[in-house]
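Here's a structure for you.
Only a single protein chain was left out; the remaining protein chains are all shown in position.
First chain written, first letter: the chains are A, B and C, and each begins at residue 1.
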Amino acid sequence: MSVNTLAEPSHDTAAGVRVNDFAIRVATVNGTGSQSANQVLLRTLFQMGVTVTGKNLFPSNIAGLPTWFTIRLNPRGYFGSKREYDVLVAFNPETAAEDLDNLAPGGTAVVDVKLKLGGRRADVTIHEVPFGELAAACCPDVKLRKLVANMVYVGVLAHQLGLEAEEVERAIGRQFAAKSKAVELNVAAVRAGREWAASHLPPEGRFRAARVPGRSEKILIEGNAAAAYGAIFGGASVVAWYPITPSSSFAEALIEHAPGLRTDPATGKATYAIVQAEDELAALGMVLGAGWAGARALTATSGPGISLMAEFAGLGYFTEIPAVVIDVQRVGPSTGMPTRTSQGDVLSLAYLSHGDTQHPLLFPAGPREYFADVVAALDAAAVLQTPVFVAADLDLGMNFWMDDPFDYPPGPIAHGKVLSAEDLGKLGGFSRYLDIDGDGIGYRTVPGTPHPKAAYFLRGSGHTEQATYSERGDDYEKLMARLKRKVESNLHLLPAPIVESVPGAEVGVIAYGTSHWATVEARDRLAAAGTPSSYLRVRSWPFAPAVREFVAAHERVYVVEQNRDGQLAQLLQIHAPDLASRVRSVAHCDGLPLTVEAVEEGIAQREGSA
Amino acid sequence: MSVNTLAEPSHDTAAGVRVNDFAIRVATVNGTGSQSANQVLLRTLFQMGVTVTGKNLFPSNIAGLPTWFTIRLNPRGYFGSKREYDVLVAFNPETAAEDLDNLAPGGTAVVDVKLKLGGRRADVTIHEVPFGELAAACCPDVKLRKLVANMVYVGVLAHQLGLEAEEVERAIGRQFAAKSKAVELNVAAVRAGREWAASHLPPEGRFRAARVPGRSEKILIEGNAAAAYGAIFGGASVVAWYPITPSSSFAEALIEHAPGLRTDPATGKATYAIVQAEDELAALGMVLGAGWAGARALTATSGPGISLMAEFAGLGYFTEIPAVVIDVQRVGPSTGMPTRTSQGDVLSLAYLSHGDTQHPLLFPAGPREYFADVVAALDAAAVLQTPVFVAADLDLGMNFWMDDPFDYPPGPIAHGKVLSAEDLGKLGGFSRYLDIDGDGIGYRTVPGTPHPKAAYFLRGSGHTEQATYSERGDDYEKLMARLKRKVESNLHLLPAPIVESVPGAEVGVIAYGTSHWATVEARDRLAAAGTPSSYLRVRSWPFAPAVREFVAAHERVYVVEQNRDGQLAQLLQIHAPDLASRVRSVAHCDGLPLTVEAVEEGIAQREGSA
Amino acid sequence: MASTPEAGPKVNRIGLPIAEYKGGKSTLCGGCGHDVITNALVRACYEVGLEPERVAKFSGIGCSSKTPAYFLNRAHGFNGVHGRMPSVVTGAALANKGLVCVGVSGDGDTASIGMGQFIHLVRRNVPVVYVVENNGVYGLTKGQFSATADVGSRLKTGVLNDLPAVDLCGLGIELGCSFVARSFAGDVKQLTEILKAALAHRGTAFVDVISPCVTFNNHPGSTKSYDYAKDHEAPVHSIEFIPFFEHPMIEQVPGEVIEVEMYDGSKVRFRPVEAEYDPRDRHGAWHHLSEANAKGEILTGILFLDPAKPDFDSLVNLADTPLAQLADAQLRPPREALDAINASLR
Partner (left out) sequence: MASTPEAGPKVNRIGLPIAEYKGGKSTLCGGCGHDVITNALVRACYEVGLEPERVAKFSGIGCSSKTPAYFLNRAHGFNGVHGRMPSVVTGAALANKGLVCVGVSGDGDTASIGMGQFIHLVRRNVPVVYVVENNGVYGLTKGQFSATADVGSRLKTGVLNDLPAVDLCGLGIELGCSFVARSFAGDVKQLTEILKAALAHRGTAFVDVISPCVTFNNHPGSTKSYDYAKDHEAPVHSIEFIPFFEHPMIEQVPGEVIEVEMYDGSKVRFRPVEAEYDPRDRHGAWHHLSEANAKGEILTGILFLDPAKPDFDSLVNLADTPLAQLADAQLRPPREALDAINASLR
């Protein structure tokens, strides 16, 4: 994904009206159906072609706690988050006052009249809406009223923001799919809200959404669903998982979509297996067993699962088994904040397991890339014969993103060096761990290959090139050196960094994964304020040579990431010790999607004292 | 432990006879009783006051595979290993030829006459001994003959090396403790060997051992046993473990020695609990449960166990529970070489668990220090309220080392900030995670404290200073910042580095743990060859300020360690990025105790190309 | 009993009102079975007059595992990691043998990820009241099947479970667990008596409670719904718990009633519903349970009970003073002892 793919002309108009350039925050209680309402809002804007992001901030329980949904509209194609919000729907009595206090000056708030907040602030517009009455009027069923009330605020906003009624209704249709009764009910509720607003509020709000033409190709999707499609098109055949937020929706999307796409038409049977394991140790064990036996195997988890997978990860590395692990990172350590985003597992992933290891990592930034990275990881794992990790995060995985459509995987499926019975017939045998091709990668066979010389014995203990047991120091050293070489001399298999060189810039900025989006915008702001910078987006580790070159070409290099310790910056300092003093960490992690302001301030501060 | 504590006058004599300055290798088959014979040899030399090291190289099975025992005698107080050996006892038919081929030119070999190796090399002295006959003669019981044959080689060596007969017999007495029949039998076998040698071999060998006076204070002990005493004197009260080489002998020594030292005299009951857990996850879980409940809790394991402990380690860090984990490192990743030594877990330990973590590490180099480090770790864990890791290794843990006697722990037992019911009565309550003292460390209470305000709720999820649940970004950031500060501002609780500054030296050398011993000697050799160097021995991580100063004071700093990737060097590069280019890794790991030659060549080579 | 209207005390045996046994506000879904169990725990602790400070609470991760924050605010709590509560309890019980350990787990937490540790806890007979709030799903991760889901049970999405359920009570009996009970969040009276008996037991008191997840597993087609459990519950006996400090109302035990004396002198009286059900008979218990499972019945009650089995603390021969409270002189041998060791190593 390139930078600023969605740039569009600014829509700012006169008279202080802001068009397509503001943020809406909806504050509700979870488990009350507000997610559907928020999805409808987001989808409507998307359908109108507006560059839009939706960030769901939800608690780690099932019902009854505060949740916030933030939608940002933006005319310059930015997908980063910003600290402020301009429009507020305050629906949660517990947080309403605080939410209102944090509304940007000049903003607009839609609050339940019952909350009696009308007079709380003079510098914002506060619309008090009788949600209860409106819901009651359009929903005879008392049980459903709470749900329906959410759609009433969609209606009020639709009026104030100028959302196209048709698109709202289309969005509702999609949201409730086949359930026509639900569609009707919700459409009615939106109408009730809109009508109430039309007769009680000023005709137009200060914040308006306007259709942007030429966006018909874009897609809107949750990151984990994109990754599930990646697994399906990447040819994954055995997937083992254990439920954990924020990775579960990956497996659940797979369970939903695989039957339609990967059922053998002749027999109606599955060309894949999805197993809910008893825990993450077992999930990776299954993946390794399957990968060894010739399947394209994959698991998805989050931090605690990664910790539990450490021993098996070392086995996979040391015995050279293809495997893919998706880590949808959340805030750690320990249980941490399970419903908050982070890039805090980078160091753990890179060196997962005791002993010397080094696991390739991929860092997708958006859904289209997440799709492609899962495909690439499956291929790289097969070719490199090693566990490969896709380091996603909650922001990417569980939020809905607007993106370009998925690309069909460019090449054929890569299976790596696998010998068939015929090959063995010609060769007369093979040495599993012998580096005949000089690329560090040996040839493997899979069990069941019908040839008397096909078998080898895989073991997590020391072994020779012929896969026999060994406690010899020289065998061990040779093996370990080859494992290092194997990864480091085949970096072309991993997604390459994307570089944007700005001639004359002293400052270089590096980001990766979802840190990209705020960084893009922060760089523009910094450039406007007199600090131009070059940019490199890391898409995999170990670092490609271009990363070193980039650092070498700049006086000061800021590594932007979402954790406490600047983990990728540390990897970079280890990678280029002679340039380590140029590497500065702009690490920020409070569990919320990274904001433009955090990046901008982080760099500006350090530049100030540079 | 200071450098060269055992320096003694050189004993080299004329006529090419080498006194107290050579290495003996005994090559046998494991499970045949040769360990006792080797212990007797080692112990005899120790009793004669000779500076001696014994390295047992054994396979990862129980019986029938090759094993080597190497004893080095040394007049300059060095404890490092060297590559060559000068005296060989070739007792294993399978490896005898190779063992003989590797004997240093001019060396002496004692081989079984049956092996017919007498004529294999002209540049060494080969003594062919009829072990079978000699054993048969002194041991009527056919079943025991194989065992007894080992003692016959002790007798032959005793004659050739000039071991004092009394000391040999005293050593046998100790080895077989109460079993007087075994003592008799073995003494007879040694005599048979000695007598045969007296009548068949030249009166004196080229390699001689001579008594060194003034060594009566020294002790000889296996590292893990020293650590077990450390646990006993450190006040450990709950120990959970799961068997794994090379850590099991720690727990087994504890089980052996604790009853005599930690039984309540009044009741005959134990003031400790030792539990064999069902695996390492459970072992650390028990330790955390016990530490939280107020015990001084500890576990010992090796690499695979460390991997399995990752999740719990993160919990301990994030919730601030005192715990000590001893990692007796072996060669990884995965099962690797379970009976070989390594320092390959350093990075894993430092950052064990997903998310941002940072665990204090201690690096003992010898048994006396291992004892002290376990005591220090128990204290540091209690005061810092965090898991502390003692990073030992197989070489230290499972070999017998000569050392100065243990020091009684200097201060009282440190319990850290624990509030009693009386304290609470005065204070009226407390906030578990509030940093009132400004040192990053809060006050804790233990369950069962009889005060209505004593309780707090420990959770691995986000929490406030009052230990209540929180998903607030600012609470999280504050907590994480304090955790970092807590460790980094209390480094004085960890053993300080030992520095030896050589004025004018451009080169600095850093080592840690057992890498120390070969490094000491390699530095002397390098200095003699024209490359003087300063030295810093790291004894804990995070690094004390002195480490940075040391790097800053030298042009080139070599970090000597036993792993593939130069893990401590990496930690140092991260610690001092502005000096990172000075840090060079001399990493070597083939599973054998680090040799002087590996260090010397490693540094010399890099110096050559510097 | 302390709670009978006649006695009607505002405070219990140790002078505390029930409010002192309460915890923080629950954040679970309204109607969740787990909240019912929380209340039963509060009541049981109150009625047996436990000092709240003597209790230590434990849990893993899940909706169920959140509940220790919702009872006994005056007791320390340890909400650890997923599936590993047993080891944490084991360590704490060793550190302080004076604690009354109460653990709350879920079916996912215990029967899926936690299976190994659970079995080893039972094997050691670690003293703890171990409650599983069993809803057949992973509530907190939004309703996937757990290992206690029955064959043929369906999720709301229509997904069918085709793997056999692990029966934690059957497993407990097979393993010789010294106290095995099953109850139902819809049967608070029975549940409370069982919990009181569990608190009087020394060793692992395992209590599996069917605790419907109203959000993800309370629909028709589920075998862990309130309706299903109500229709299929089959108590093997009625239970009366008589704490050690109270005189039984009826001194004479009627013939068909089985009375078992617990470790602390309390008594449990069982009046069989299923003819001849004797909770002291391990074979009979396994047999009954296995047959009931085959019929789709949910057998409830204290299914098996062996108050005499030695618990882990006694096997380990712990000092009388809890290890956590030992004086320094008991923790560190004197200087002479080290001198002797040094001498022995020469």
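One rule holds in what follows: a residue touches a chain if its C-beta (ideal position, glycine included) is under 8 Å from a C-beta of that chain, and two chains touch if they have at least 3 such contacts.
Small disclaimer: the values here were computed from a predicted structure and weren't measured.
**Student:** Considering the whole complex, which of A:131, A:312, A:389 or A:476 touches the chain not shown?
**Tutor:** A:312
**Student:** Using the document's definition of touch, tell me which of B:23, B:65 or B:467 contacts the absent chain.
**Tutor:** Reading the full complex, the residue touching the unseen chain is B:65.
**Student:** From the list A:31, A:107 or A:285, pick the residue that touches the absent chain.
**Tutor:** Of all options in A:31, A:107 or A:285, contact with the hidden chain holds for A:285.
**Student:** Which residue among A:25, A:145, A:159 or A:296 touches the omitted chain?
**Tutor:** Checking each option in A:25, A:145, A:159 or A:296, the one touching the absent chain turns out to be A:296.
**Student:** For the chain that's not shown, point to the residue among A:412, A:438, A:503 or A:530 touching it.
**Tutor:** In the complete complex, the chain left out is touched by residue A:412.
**Student:** So which bits of subunit A touch the chain we can't see?
**Tutor:** Spelled out for subunit A, the touching residues are 216-221, 229, 232-235, 237-238, 240, 261-262, 264, 267, 269-273, 275, 277-279, 281-297, 311-312, 315, 405-406, 408-409, 412-413, 445-452, 454-461, 468-469.
**Student:** For subunit C, which positions touch the chain that isn't shown here?
**Tutor:** For subunit C, the residues touching the absent chain are 112-117, 119-120, 123-124, 147, 162-164, 166-167, 170-171, 174-176, 282-283, 286-287, 290-291, 315.
**Student:** Could I get the residues of subunit B that touch the absent chain, sorted low to high?
**Tutor:** Residues touching the hidden chain, for subunit B, are 31, 59-65, 242-245, 248, 255, 276, 278-279, 304, 334-335.
Heads up, the rule we're going with is that only the chains that are shown with their structure count from here on.
**Student:** Report which interface contains more C-beta contacts, comparing A-C against B-C.
**Tutor:** Here the pair linked by more C-beta pairs in contact is B-C.
**Student:** For subunit B and subunit C, let me know how many angstrom lie between their CA-based centres, rounded off.
**Tutor:** That pair's centroid distance is 44 Å.
**Student:** Centroid of subunit A to centroid of subunit C, CA atoms only: how many Å?
**Tutor:** 40
**Student:** Residues of subunit B that contact two or more other chains, please.
**Tutor:** Residues 311, 315, 459-461 of subunit B touch two or more partner chains.
**Student:** For subunit C, which residues are shared contacts with two or more other chains?
**Tutor:** Residues 61, 81.
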